[in-house]
Structures are given as C-alpha cells and as structure tokens.
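This report concerns only the one structure given below.
Missing here is one protein chain; the remaining ones are kept as they sit in the complex.
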Amino acid sequence: MSNILGQLEEEKVFKDPVHRYIHVKDRLIWELVGTREFQRLRRIRQLGTTYVTFHGAEHTRFNHSLGVYEIMRRMISDFSGRPHWDESERLVCLVAALLHDIGHGPFSHSFEKVFHTDHEEWTRRIILGDTQINKVLKRVGEDFPQKVTDVIEKTYSNKLVVSLISSQIDADRMDYLQRDAYYTGVSYGHFDMERILRVMRPTEDQAVFKQSGMHAVEDYIMSRYQMYWQVYFHPVTRSAEVILSKILHRAKHLYQQNYQFKQEPTHFYSLFNEKLSLEDYLRLDEAIVMYYFQIWQEEGDRILSDLCVRFNDRKLFKYVECDPSKQMSDWPTLIDLFKQANIDPDYYLVIDSSSDLPYDFYRPGEEGEKIPIFLLTPENDLRELSRESDVVEAISGKKRTDHKLYFPLDVLNDETEYKEVKKKIKEILF
Amino acid sequence: MSNILGQLEEEKVFKDPVHRYIHVKDRLIWELVGTREFQRLRRIRQLGTTYVTFHGAEHTRFNHSLGVYEIMRRMISDFSGRPHWDESERLVCLVAALLHDIGHGPFSHSFEKVFHTDHEEWTRRIILGDTQINKVLKRVGEDFPQKVTDVIEKTYSNKLVVSLISSQIDADRMDYLQRDAYYTGVSYGHFDMERILRVMRPTEDQAVFKQSGMHAVEDYIMSRYQMYWQVYFHPVTRSAEVILSKILHRAKHLYQQNYQFKQEPTHFYSLFNEKLSLEDYLRLDEAIVMYYFQIWQEEGDRILSDLCVRFNDRKLFKYVECDPSKQMSDWPTLIDLFKQANIDPDYYLVIDSSSDLPYDFYRPGEEGEKIPIFLLTPENDLRELSRESDVVEAISGKKRTDHKLYFPLDVLNDETEYKEVKKKIKEILF
Amino acid sequence: MSNILGQLEEEKVFKDPVHRYIHVKDRLIWELVGTREFQRLRRIRQLGTTYVTFHGAEHTRFNHSLGVYEIMRRMISDFSGRPHWDESERLVCLVAALLHDIGHGPFSHSFEKVFHTDHEEWTRRIILGDTQINKVLKRVGEDFPQKVTDVIEKTYSNKLVVSLISSQIDADRMDYLQRDAYYTGVSYGHFDMERILRVMRPTEDQAVFKQSGMHAVEDYIMSRYQMYWQVYFHPVTRSAEVILSKILHRAKHLYQQNYQFKQEPTHFYSLFNEKLSLEDYLRLDEAIVMYYFQIWQEEGDRILSDLCVRFNDRKLFKYVECDPSKQMSDWPTLIDLFKQANIDPDYYLVIDSSSDLPYDFYRPGEEGEKIPIFLLTPENDLRELSRESDVVEAISGKKRTDHKLYFPLDVLNDETEYKEVKKKIKEILF
Partner (left out) sequence: MSNILGQLEEEKVFKDPVHRYIHVKDRLIWELVGTREFQRLRRIRQLGTTYVTFHGAEHTRFNHSLGVYEIMRRMISDFSGRPHWDESERLVCLVAALLHDIGHGPFSHSFEKVFHTDHEEWTRRIILGDTQINKVLKRVGEDFPQKVTDVIEKTYSNKLVVSLISSQIDADRMDYLQRDAYYTGVSYGHFDMERILRVMRPTEDQAVFKQSGMHAVEDYIMSRYQMYWQVYFHPVTRSAEVILSKILHRAKHLYQQNYQFKQEPTHFYSLFNEKLSLEDYLRLDEAIVMYYFQIWQEEGDRILSDLCVRFNDRKLFKYVECDPSKQMSDWPTLIDLFKQANIDPDYYLVIDSSSDLPYDFYRPGEEGEKIPIFLLTPENDLRELSRESDVVEAISGKKRTDHKLYFPLDVLNDETEYKEVKKKIKEILF
C-alpha cells in the first residue's frame, strides 16, 4: 500500500466552474475523495429544496466539499512561512475542509427537525466509525481521525486552524456563497476572494485581515447578507421545506399508529425509531427519499399522498406575511375553520419563521461562540470589523425575523365544498 | 378556467444562470411548466453520467428545457414582421421548444440501448396521451397536441418552424452547448449567441444566417466540436455509462432467468418485458433507478452487486485505446483468459465506440436528414457554410471514431488469485 | 437629406464589452454619434487620472456615453405602454442620455477648479451653439436642442424624463458603475441591472421600483458606495490629480507673470484669461493637454518642469492621513520648514479632501435637489428606500470626509541638502 503521506506522481485536477481547477497533490486527499462515504455526497444536494425556486441550484455537497478544500489549500499555501503558522497542521486543515459536511444527509434541515438527527454528530461517527474514510485517515496516524473531528467540532487546540474552517469568514462560507450564487445565477455572492486571501494573516487565535482589505471583507459580508435573504430564505423554497417536513411528520405518525404501508418503508424504520446505525444512515440519500415520496403518492392515506404529490409536482403552499403577536388572536378561529372545512391544520396550516434557520449575524462579544472578524492595522493593532465599517455596523447584531403562514390556496379556492367556511378563512388570511 | 391563449397579468421570470432570465408571458407556457410531466424533468439529469467526470454537471433536463424555450422566444421575437415568418406559428414554436425533451427518461442512452425504448416515441405518447400536458395543450385546440408532435418529429408542414428546433444550428443545441459548458466549467462552449440571433433570417424552408455573421456561426460549430470530444465523449464518463448498461443487462438477464430478487424490482418489470405503459414510464426517474442500484448492492448475485457498488462508489473501469481491426485477433484469447481468471467477459470486458453516440457532423447532401447551414450573401444568394469556411470544411463529413476497451484494472491488479493469467491479460492489454 | 426622424434601413450595433451590444435604429442617434463633437469624446478619458492606479481604466467618455444611451433605450422600451409614460418623449430621452456628458473636457475636475470652467455650461453651449450636433438636432425641430438641454439641466417639465438621466439611480450612474468596474477589474460594481430595469415603473414625477426588487436596488447602492471609496477616491489617483492641478496653476501663474514659454501655449491662452470660445473649448482634448505636459518638461521654470515630469513618469506625491483640526496647528510650522528646505509649499504641500469630490449620498428631504429613491409596494404605496433597507439606512446622509496631505517624499528623502530641516518635516508628518 502506497504511503498515505506521499504526493501523487502527477498532480490531479478537477475542473470546477467556481474555482476553475481544484488541485490535488496529496495522496491522502485523493484517497478520501474516492471513498464511498465521500462519493455519497454526490447524492445530496447542497441547497436542499432551493431548486424549486432557482432551477439552477441542483449542485451537490460533493461539489461544495471540493470547493472548501480548494479554498483551504490556497489559504494555507499563502500562510506558508508566516509567523504563527505551523506547517505541520497542513494536512489536518485540508482534510477537515474536505470532510466538514460529510455528516450531512438528504434534506438535512427537515430531517434534523423531525427525526432529531444531527449532522455534526454524524460527521463524527463517520470519521471515527467503521468507514472507508476512517481507514484512510488511520493510515496517517492512530489519532488522526480524532484530530480531524476536533477541528470540525471546534475543540481543536490550535484555534487558528479552527477559525479557517469555522468562523464568520472561513473557507466553508467563502465557497458556498460563491458556489450558490454561481448555480442559482443571482448576481449577489460575488466578492474578491483573491484579495481576501491576500490580506489574510495568521495570528495565534484566528486569521485576521489587513485593514487595507477591509472593503473586500465588507463586500463579502454584504454578499452573505443578500444571499441569505434572496436565496436561502426565499419564501417559495420554505414552502417546499414546509411540505417536506410535513411528509416526514405524517409518515412517522402513520408508522407510530401502526398504519399498514403498501410497501414497507424499511429505510425509514430506524429513523422513525430514532435508533439509526451508521450503516443505516449512510444508506440514506436523496434518491432513497425521493423514491419513497414517489411511491407514497399512491398510498391510501390521503394526507401523505397529497403532500407527496405536492412536493413532486411542485404544487406548493402559498403564504401570507404573518405577525405572530397579531395573528395569534385569530389562530384558534383559523384552526377551527380549517377543521370545519375538513383540512387538517396540523399539516395544512403552518407558520414558518426564518429565525429557525441558522443565521449567524455579527454580534461580537454577545454570544460566546461567535468570534468577531478583526482587521489588522499597519500599526499591528486589531480592530473589530463593525467598528470600522458603517455598513457592517448597520447589519450587526440585528436579528431579522420573518414569519410566514403557509396553506394550500388551491384547496381554499376550490369552491365545490365548504365554500362559505373557506370564504371566511380567506377573509382572515388576506 | 382562464383563457389558455391569454397573457399572464404580470410577466413571470425564472432566474437562469445561462440566459440571466427566462421570460414567460403566455399562460399556456406557464401552465405547461406546472404539469407533473414537466416537473418530472427535474429528476433527470441533462448529461447522464457526466457528473462522474465533471462534478459540476449535475443540472437537469428541466433546466435545459426552459433554456431552449427562452432561446426560441428570442429567435421568433426577432423574426416578428420579417418575410417568410408567420406569426401564427409563435405558440407552436414555443411549446415545441419547451417540450422537445419531455420524453427523456433517466440515463436515456443506456436505457434505450438495453430496453429498446425510444425517447422520441415517448415524447409523442406524453404529448398525445392521457397526461396533464395533453389536457393543457388541448385547451388551445383539439389538433394542437398533434401539431406540437409534428414539429418535434420534423414532419410539420412549415419547415422553417422545424428548423428552429431541429437542425444543425437550432435552439436546442445553442442552449445545451452553453449550458453544459457553464455547469461543467469548461472554457469551450462560448459563442456569440446574441450575434447569431441577430443575423438569423427566416426563409421558406429554414432559418439562414447573414454572411456577415459567418464567424459567429463558425465559432459555434467549433464549440460544438470541442464539447463533443472534451465533454460528451469523455472516456471516464463512458466508463460509467458502460457499467450502467451492464447493470441493466444483468438485472434483465437475472429476471429472465427467474432469479429471486431480495426486493422485487417492480418498477423494472414492464421494462424487462418491453411492455411499458405511459404511467409506468412516467414513474421512472433517476431517483427510482438510483434506489434500485443502491439496494442491488446487497443482492446475492455477485455481478449485479459488484457493478452497482462500482457505479455508486465510482470504482470505474479503466480503458485502453483499441483498434478493432488489430485487437480483434487477440479478442478470443482475451475472452478465454478472462474466463480462466473467473471474470465474466460479458460484463467486464467491453468495447465502447463513440460512433455509437449521436454525433451529427456536417455532410451536406449526403444524408437525407441533415439540412446544411446556409449563409445569406448581401446579394441574397445562399451559400453552404463549409464552402465558405475553411475550419468548418476541415471537420465536415469526417466521421471520427474512437474505440476504447474497458475493464476492471483493480481486479487484474489483485494478485491474490489467478496471478499468472492476469499477468498474461495485462501483457495483451498494455 | 434623409428624414432625421426615420429609422435606419438596418439596425446598427456597436460591440460593447459591458452591455454586449449597443443597438441603434434611429437615424437621429446614428448621425449624432458621427458628429465631430461626439467623436471628440474618444479623446477624453472617463476616469481622468484613475489609470495611474488601475491601469485598465483607460476607457473614454465616448465609451460611457454610448452605454448610457443603451441603458436608456432599454429602460424606455420597457416603459412602452405603461401608465405615466409618454411615448413622444422617447427621442429626447435617448438624445439626452447620449449627450449628457458632451460638455466634458480633458481632466474636467482639475480644469474646472483651476480655470472655473463648468462642463454643464459647455454642454449647453455645445447643444445650442454653432455645432454639428446642433445642426442635427434642429432637423428634429427648432426647439429640440433646447428640450435636450432642459432635460440635462433638470429643468424639463416632464420630471419623469429628468429622473431617468439624473437621479440617485439613473442610466448614467448604472452605466458608469458597471463600466468602471469592468475596465478597472474590481469586483465591486456588479449589480443586477436587468432586474432593476424589470422592476422600474414610471410615475408622474420619477421612476420608482417595485418593492420586490429592493435587494437589487440595495445592491446597486452598495456597489456605488464601494466604487466611490475603492476606485473614485483612491488616494493614488488623487495624488495624480493634485499634481495635475498644480501644473495648471503653475502654468497660469507663469502666464500671468508674463513668463516667456519656450513654445507659446496658445491652446491655453483663453483658459488663462477665462475667455473661452466654443471653438477653443472643442479643441481641448487630452492629447493637447498631454502634448503641453510633455514639452513643459523642458521648460526653464523648475516647478513647472518638475511637476510635468512627475505626472508623465508617475513620480507621484506620497500622502499621510490628515486631521485638519489637529494638523492645522502644525501647518504654519510645516510651511515654514518647507520654505527653509527650498520646497515651495504652494505646489508641494497639498491637502486634498474627498468631500470636494461629488459624492451625493442619500439624504431624502435634506437637500432640495436630491430626489429619494422610492419603492412601490404591492398596495401601490411609495416608501422611501432607506426606511426599508437597513444597509441603505446605514450609509444614508452620513457625509464621510477624508483629508490627506500630499508631498514629495522623494525630495524629503534626498539627504544631499537641507538634511536637518527635512528630518524635522518628516517628524511632524509621520
């Protein structure tokens, strides 16, 4: 078996539309890309249901993971020889970048909510458990898998290394903003990464940025802000997400009620029971989920089949803006009217709040885990970004919440039954 | 029900990374996009197995179909008011562009070879059969579905209309070259479509191009040439395609041998029997296929499970160039040696020739169906492109064939058994 | 003579790297582009001295003027048929867009400061005076030149028309942000113009923007903000601008002192006297100015020749940040020390403040002339942008001032004479 710490005879490249080429010289990286756990990322889309809104967003986590690796590679090749940079951390950085999302499953957000899985835990289990990835990593050293896990879990002793992959401006975010912008086609998401990498400097605890590059960092923060509200929290995407969650809820509910499925959803059993083995988890991918969503279209349970048809054929829920404090007074009435109209409000009347979604705004000092971004002045002082930048200051620490109420307008517009009740519902909603 | 021939109250747009925006004003188009048969295209990748080579190429036929529609929309809006252009053909053009690929199934190329399906026939059946698409089209007129089919099948009386969607330079090709280049990230595939559209002129039989735009057309032809050999016929992609075909062959073979599958592959039965109903066909998408490929990994049949693992985990076959006339003399020996090494040559020794793949080079006059590209001189003469362009002339009519021999090098390199036989095999191959 | 209101037989296009193509169908536009006054814009760079910092920024006002015309063309072709839009204003809009910068001379900013010229006044004189442009415009109607002038001067009765070319988001700004970003190569300056044009709606007084497009407008504002501080106010560019102004000052001073130039600067006489005829003004272009700067390198006056060498050979002044309130106390000392070191402080010690430069921030209501940007809600209400957007709010109305002190560091570092005095100067400066 060849030396896992060696270099490939000839550098390999992947053609990548975002970074042009992804360069691999380390045998270790090459072998990790070839494992079945890593190849599985090809079957999990990066942006879940976003493709229903932005049809270009069909790229997978495989795509993104290579990108994060490549950015990390460029970052630390610039660090080479600089103070505070320890060249012996090189491999753990590259591997952590490559594998940081390895624990993701299909439509993670909804699955985690409904089945209480946790992709970070799965990341650990995949890296430390009985997997091809683990075998490759162990060839570096018995403790190497644990080191990689520590970096991803932010418990690694070298905080600089952690900051490169998990901070408010890291290889992960820099890749996904650019990549998601590229595949959706939106014009946000552009920033001058080459300049950011050029002004990045290692310090003991984290990477900081020369003040002369502040505007590039500012631009990155704005890209991020725009991408969240224009792409990641798009209300149509959230409608698909709402339906997806409700499908999972319904299936679980039916299972718990001992409902007799036409075809046994064996892949879901351990999820329903929340006793998922590593092998079970690795079997889950979007093809498996979409397979069930298709066969469930023909299930006897009206709610399950309807929701699956909606998801597959993109017959989504519509929404109205919703002010929880105000609308809550109408809530009992609405639920009652839905029941009168024979529409189950547990599945067909859903409040979705974007503050549920991960949105890590910039509040230096406030929340323990958020490390602020620091600028390095020519005098070698560090200054926190939002103190230097008006525009970053403007959006710092301001939690923006957005509540929307989702419901099937097509059903409400169907006047063949419950016409009067539906009329009342619509009066409340609009 | 609203008037299907009307305009939407407000133009709808899809954000598209290739054409920036896709504009929809016609209610007809909007409703067609919303049908389940069209939404199904989201579950069928545009480039089949190409993603194993170019990881960016994960886009679907949904993506491409909207793009072809958009190009057609721009084309005919430029035609408006010009001689030979009949504005009453507008809708049939737009619809044919949108639906031209509607009959595609998952991994069409392999499925068609193994199960003798034909996506063009399925296009017809979907448009004319009992589908949501058919219902929408009939609201335009009882004979409208047939008209759309005629355009796609090139039997429509207005040959100009046919040429816009099926000729050597049409909306379909112009979209896929640019789109596939965008998603793979290769630098080929760029040409000046805006200029081509500007110099396009309707004539009675086809669209022609003002001579002043010859270089843009030339550039398009070169893009196409490069994309075929650099992307579409990439040997690694073909390796995945070879394995995919062999999986289908093996499954069919096992079925015919009354093999007892652990889980009945019900979705495949009518394929195996070549008695596919429209409903069966529409159920097939890549999620279904990938589902089976995953569960077949654990089938008892060693060949089926091995091939599925190879496909899913990207353990592809390697290849050598192969000159059929020369290597054919070694062929019986090779087959014999494979058998001696206990490697079934029917599945593990495969010649793939790229001339099997659709590659419609420019042979004006030679093959009935190929309409040459004509340039329109300032004096209103028509001149066939390859007579005017040296570079097009250079690649016209030259069928380039490429034969490769695929085999599992990992097995041949496994020295735990049949070491001597494998050594002999490798001597012949390399 | 052909009908000036007619269409060209065949649409003409200019290849443009920013807007792909610039389309001209109106004979009027075509003829205006062909006038000598418009062709003269080819000899005046869009960004003055910016090329010393960003070597790509060598594009001219000709380039930009065509771009503004093209954006206007797209804007009003979208307006066609909408309420509040008067199609009879079409031509005056296109012409005003094309000619809005026609009055600019070489290095306008410095020339205006030193010689008290005013490009807006020259715009009027070129359009209304005895020029080829005026002759072409009069063929439309005797009062047409005046109408064009009124639009450019914002006194035109139709305020909507004025807003398209002069407001906080207009054809002019949208072109220059994108164009200057393209030529400098900076990554700022991208925004989704296509979307902005799509959500633009005419009202009686100005164009407004559908609220759904707020983020594209926000992005445009941020682009503008970044371009100002990253490109337009770049300290190195300002150094070249400082030297340029001082050359002009010196030449004027020498003329007023009856200095005997080796070659008479005839092109400058009427500038020095501030009695510039239209013909004199039109003769001025960058070639003329650069010609004199070159021959002045060999003038006997040490200051004039030194400054010209500095400008031509890019031996620029260095700068320090300067807090006027604080440094003012050192000011008399500094001036005195400069004199002791035989460095004339009138020419070699210069405070440049960026607030001198046009920077029209967003202060709705505060300054009479700034019309705020309004968003149009689905309920047809208008809301001022900064009330809806946190990031715009953050930069609204905040005048950012930046003072820099420029001086020739090379001279101060030259220790062959006045070593001690120079040492003291540097102690104060750094």
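By written order: A, B and C. Residues from 1 in each chain.
The rule we apply is simple: a residue touches a chain if its C-beta (ideal position, glycine included) is under 8 Å from a C-beta of that chain, and two chains touch if they have at least 3 such contacts.
Computed from a prediction, not measured in an experiment: that's the story for all the values here.
Across C:F62, C:W85, C:F209 or C:Y228, the single residue that touches the chain missing here is C:F62. The residue touching the chain not shown here, chosen from B:F111, B:F191, B:F272 or B:F374, is B:F191.
The chain that is not drawn here is touched, among residues B:Q146, B:T203, B:Q230 or B:S305, by B:Q230. Between the chain not shown and the residues B:D330, B:E393 or B:D414, the one that touches is B:E393. Per the touch definition above, the residue from B:M222, B:L282 or B:I371 contacting the chain not shown is B:M222. The set of subunit B residues touching the chain not shown comprises 186-188, 190-192, 195, 215-216, 218-219, 222, 225-226, 229-230, 390-391, 393-395, 398, 400.
Residues touching the missing chain, restricted to subunit C, are 14-18, 20, 34-36, 39-40, 42-43, 51, 54-56, 58-60, 62-63, 66, 182-186, 283, 285-291, 294, 309, 312-315 (touch as defined at the top). The omitted chain makes contact with subunit A at the following residues, 13, 20-21, 194-195, 198.
Following the convention adopted for this analysis, only the chains that are shown with their structure count from here on.
Inter-chain spacing, taken between the CA centroids of subunit B and subunit C, is 52 Å.
Computed centre separation for the pair subunit A/subunit B is 32 angstrom, with centres defined by C-alpha atoms. Residues of subunit B found to touch two or more other chains are 20.
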